[in-house]
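Take a look at the following structure, please.
Part of the complex only, each chain left as placed.
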Amino acid sequence: MLLALSTWPEIEAFLAKSKTVVVPIGSNEQHGPTGLLGTDWLCPEIIAHEASKRSDEVLVAPTFNVGMAQHHLAFPGTIFLRPSTFMAAIGDWTRSLGAHGFTKIYFLNGHGGNVATIEAAFSEIYAEYSFRKERCPFAMKLKNWWDLDGVNALAMRQFPVGHGSHATPSEIAVTQWGYPDSIKTAEYEPKIAPTGPIREALDFRARYADGRMGSDPALATPEKGGELVEQAVVSLIKDLAAFGAEARP
Amino acid sequence: MLLALSTWPEIEAFLAKSKTVVVPIGSNEQHGPTGLLGTDWLCPEIIAHEASKRSDEVLVAPTFNVGMAQHHLAFPGTIFLRPSTFMAAIGDWTRSLGAHGFTKIYFLNGHGGNVATIEAAFSEIYAEYSFRKERCPFAMKLKNWWDLDGVNALAMRQFPVGHGSHATPSEIAVTQWGYPDSIKTAEYEPKIAPTGPIREALDFRARYADGRMGSDPALATPEKGGELVEQAVVSLIKDLAAFGAEARP
Amino acid sequence: MLLALSTWPEIEAFLAKSKTVVVPIGSNEQHGPTGLLGTDWLCPEIIAHEASKRSDEVLVAPTFNVGMAQHHLAFPGTIFLRPSTFMAAIGDWTRSLGAHGFTKIYFLNGHGGNVATIEAAFSEIYAEYSFRKERCPFAMKLKNWWDLDGVNALAMRQFPVGHGSHATPSEIAVTQWGYPDSIKTAEYEPKIAPTGPIREALDFRARYADGRMGSDPALATPEKGGELVEQAVVSLIKDLAAFGAEARP
């Protein structure tokens, strides 16, 4: 069930049976010569929407489609939120969902660079309750889609060499499966991109000439993407159920 | 051309011929018994995406899908940003796009409640340059989709009675055209909803029992939605061209 | 009754009979070659003070004398608040007045450029209550003095040509009536100023060489100002009474 394509009475009815909601969250940032700028928000959206088709228990909020990507700004098309802005926005999304009675708010993340800020945002929200010596009426959980049970292991089997950490063949494969009309190709030089630290945008572009980090996106295929989505969907449904069933002390 | 389905080299190439980008912006909020929660961001997204299919000159950024909707929070499914958060986020989106060399940043808006905060956000951004006595390298423009040339007049012809101001038949018609599988029906009581002021969420729910303001959504049809989209798309393409052609003094 | 010239026991006594307060709010910004820098805060102050002389029901707070005027900064004498600062300040004024038991807080505005930020500020305040699922103990209302019943119509009759939108003959006439010792004159070239968009300060000065927008201030006279004040005062007293009488749902 997609929240944005539902009415408020439908959400009211959903809340009568489940208090769990999943928010796809990612980033809109360069993904090398062939990766889509939307890769990091499209992947969790694809997986969450697919899960919602398979289970009536899965309610998917609109996708939070920009994140923390300051280091990619020297490549055209990147749009990002500063961590302070990102935290404020996550706070407002979460407070809104919490106000409706959702007690389990699950962020399915598609961008490694988001992790620190999302966790900091959770702490910022919990801190309001801690200072007031109150229980927080909801719990938040962050899960990267590649950390869903079995997904990373599959990707390592699919791409034993050249997976890397940015513009990876696994994420590109997922978008190829989801958007087969938007598959792009290029010659990669070098075949496997370099790796190193992440700092400000000009430093990033100086280190990573075409935007990739450690990856060989040429390995991606829509079929491999479909396998990854399949594994992720099954695991997501289980993980959401477990989170929803969790009792609080 | 959809930015999220493009690569950074494609955006770099686009920038060589045009410096204009359109950002669909809306809200995720209750729209009465039958309106989709996503109505206000789906409408500008539908129109902008349709325009991008018709013209190579139209580059569409990802949709900014939550906005200022605090008054709707007492209806399940609403997600909103406080104005201060909304302003910060618009600022970061705009600074990101500006950094790539876009000089004309056009927000196609789908929610009346956003207007004040978006304009305040523009002023906040311009003020940085004003304090530094510098020219701002980009211009921002806000346009509600119903204010595109000819659109509101068409809606008034389509719905001479019962258009109202929230959960209107025109916006619902647009989403019916865009999402024909998600058309919902209900009995409306009263047929035309009441009108009045907008204050905090509990006040709003006390005044507007089912969430509508002054509207009769039963009048919406996908066909009327298609007509509205057609008019909006033609006018949007013209308005973007005019904005892009505008010289600065 | 002027709040600043009252004592706290007098305000306590006033609150026993009325919970309504009016705050004149404007801007301190250039108004062309002859308009006073204070025009936009002097006009609502003149009108509100005059109303307080005529009715014991009218309590006037001190004037909020700076607002959102970043675009005028390239003209000497302009002082402005960024929207984020302006919102914070309006919030503190309002929370202060609300703490005393005022339930109807009415901002009589003198600057079009303030409207967006004031409305955003109202939403920011209401949002605190919406997130907490509480009723807001007070209602806020924004009214531009020229939107008071009959005022704009009178101005259109007085100045059928050359009214414009900044440094207008109507606002200048009001200050001429209020401050007859501070009437300034100049040759205007062109007689009627140009119009166009509003962006950052240097852009504004490049477009509007002497600071006017679309106006011919030479048309202003103290007499016309007196007529405008008379109309505004009568309408303000009625509008305040209606706002004060409004019940909440």
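Remarks
Chains here go by letter, A, B and C, matching the order in which they are written, and residues are numbered from 1 within each.
Convention: contacts are C-beta pairs under 8 Å (C-beta built on N, C-alpha and C of every residue); 3 or more make two chains touch, one makes a residue touch a chain.
It should be emphasised that the depicted structure is a prediction, and the values quoted were computed from it without experimental measurement.
Of 6 total copies in the complete assembly of this structure file, 3 are presented in place.
Following the convention adopted for this analysis, only the chains that are shown with their structure count from here on.
By number of C-beta pairs in contact, chains A-B lead all other pairings. A separation of 25 Å divides the Cα centre of chain A from that of chain B. Centroids of chain A and chain C (each the mean of its C-alpha atoms) stand 47 Å apart. Listed for chain B are residues 73, 80, 82, 84, each touching two or more other chains.
Taken in their complex, chain B has these residues touching chain A: 3-12, 15, 28, 30-38, 41-42, 61-63, 65-66, 73, 75-82, 84-85, 88-89, 91-93, 96-97, 99-101, 179, 182, 184, 186, 211. Across the complex, chain A is touched by residues 130-131, 133 of chain C. Touching chain C in their complex are the following residues of chain B: 68, 70-71, 73-74, 80, 82-84, 87, 113, 115-117, 119-121, 123-124, 126-127, 129-131, 133-136, 139-140, 197, 199-203, 206-207, 248-249.
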